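Here's a structure for you.
Complex shown without one protein chain; remaining protein chains in place.
Here the chain labels run A and B in written order, and each chain numbers its own residues starting at 1.
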Amino acid sequence: MKFKLEKRDFKPFLQSLIDGYDLYAPVHLAEGVPVYRKMGRPDEVDLSLLNPQKSLKEVFFPQDEVMFRYEKVDQETQMVSTEEVKRERVVLGARPCDIEAISIIEEVFSGREYTDIYFLNKRKATMIIGMACHQPLPTCFCSSTGGGPFVRKGSDLFLIDLGEAYLVEILTEKGEAFKKNKFFKKTSAKNLQLAKELEEKASKKTDSTIPVKGIDQKLDQWVESPFWDRVHEKCISCRVCTYLCPTCHCFDIMDEALNEKGQRVRNWDSCLSEFYTLETSGHNPRATCRERTRQRLMHKFNYFPKVFDRIACVGCGRCILYCPVNFDIREVIKEINAK
Amino acid sequence: MMEKSWEPKILAFLCNWCSYAGADLAGTSRIQYPSNIRVIRVPCSGRINPLFILKALQSGVDGVLVSGCHPGDCHYLSGNYIGRRKSATLKCFLEFLGIEGGRVQFSWVSAAEGVKFSRVVQEVTEEVKKLGPLKKFKKSSWFGVQSSEKENE
Partner (left out) sequence: MIQQKLREIAKELLMKKEVDLIIGFGEGTLPLRATPIFVRDPEEAERIIWNSFCENNLATYLHKFDRFKVGLIVKGCDARSVVALNLEKRFKNNPPFLIGVPCQRMVDRRKVKKAVKGEILKVLEEDDRIIVEGEGFQVILKRDDFLYPSCQVCTHRTPVQANVLVDQPVEELPLVESHPDMDQFESKSLEERWKFFENEASRCIRCYACREACPMCYCRECFVDSSRPKWIEKGLSPSDLTFYHMVRAYHQSGRCSGCGSCERACPMEIRLNYLTQKLNRDAKELFGFEVGINPDGPPPLSTFETEDKQDFIK
């Protein structure tokens, strides 16, 4: 089902979402720094911004999240769960790369033995309004990883910016709740034609040449390769790539407490941090940057595919854009492929 | 019902050899000083890690006092000199950032200066009282002072 949403109806449409749901969309935090936030007012939303540094994952997997609270009253310990999602949520303006990444995280968090109730509850209660990516950057290589700027997979509704209006595609059962939305008008053949042209134009812009096909098999032989002795050199072991990566999902659990009250919190963590694998004995299996860089790249392109049959990279290019030392994962992939 | 006016909470780091003894002397001499201060005894004013001061402010105190031996009298010879440099740097920096200078104060109080100690505490309490409760930088959480839950949505 396809509809047209006029730009002049956009703010009222947003207001209707804010009234009925918790709406998450990109806002301006500072010039050049958009983030996903819960909306209070329609005019905060800005869909023209570049893909936020902090990806969509923080809407489902917050950087710091309380897992439960407790309070000791007399001899009893009362626990307060934080698992429940109180209100249905809508995410607006998510790009196909980030949406694909959520499904990658979901593979892990809806695992065979353990499920992550915090992530899953949020995921179940969220409707995703995806947005077509009109201006892929030179660093975008989603089409190499099996995605693309107009890929609809994972979206319940999909928006394409036609200039004067948005083309709205209803794609799932969840999205059908909007079938009768008063702001959705009939489309014209011209709308559909324009959408098609925009899709062709954008798809040509992303980099389809990054050779990730078959990389997982190639890396099978590479764990002890001297390749890793040079790759890590410029990496400074900060956490920018992992925190901005839409698929990275490591976390650290800590307890915060004072006297009778406390809470258990989980925070994002990064395998690139020196202490990530530090054991109580003092031994650290990944003591140097070489092991850590190897781990990160092998995890994305070998270990994860072995378990889940897909690579853990969506080609969003954030790690390339924001790395302080211009470590470029595309160069590494090309080098692996060339050998 | 009479409303109890707000009283500031002040944390005082006193060096064991001079200032703490001076405070003790004030006590034994029955010299009154405001009960707003809570004392932590440290071996030397040079031991004060600026993180102590910041953590104290974050945890809910409204002012911090660090007191040590007079220059030249340090039990460890030069601890208070080093502490003096750290204090100067920290105080300038905090003021620059926007935390009132009056909240982080320093003094030299010797073991014989019970009267001075009481005066210093009096002054610091008055100055911090004038500044009001510290609202900025304080860590808020559902259970008081330790950590916060950040609902970033």
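As a working rule, a contact is a pair of C-beta atoms (placed from the backbone, for glycine too) under 8 Å apart; a residue touches a chain by one contact, two chains touch by 3 or more.
The model shown is predicted, which means the values in this text are computed figures rather than measured ones.
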Residue touching the undisplayed chain, where the options are A:Q63, A:S103 or A:N121: A:Q63
Identified contact with the non-displayed chain, of A:K38, A:K153, A:K185 or A:K234: A:K234
Residue of A:V33, A:M79, A:V223 or A:V307 in touch with the missing chain, whole complex considered: A:V33
Contact set of subunit A toward the excluded chain (per top definition): 29-33, 53-54, 63-64, 135, 137-139, 230, 233-234, 236-240, 243-244, 252, 254, 256, 265, 267, 269, 273, 275, 289, 320-322, 324-328, 330-331
Missing-partner contacts on subunit B, residue numbers: 50-51, 54-55, 58, 71-72, 78, 81-82, 84-101, 105-108, 120, 123-124, 136-141, 147-148, 150, 152
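Quick note on the criterion: only the chains that are shown with their structure count from here on.
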Approximate Å spacing (C-alpha centroids) for the pair subunit A, subunit B: 46
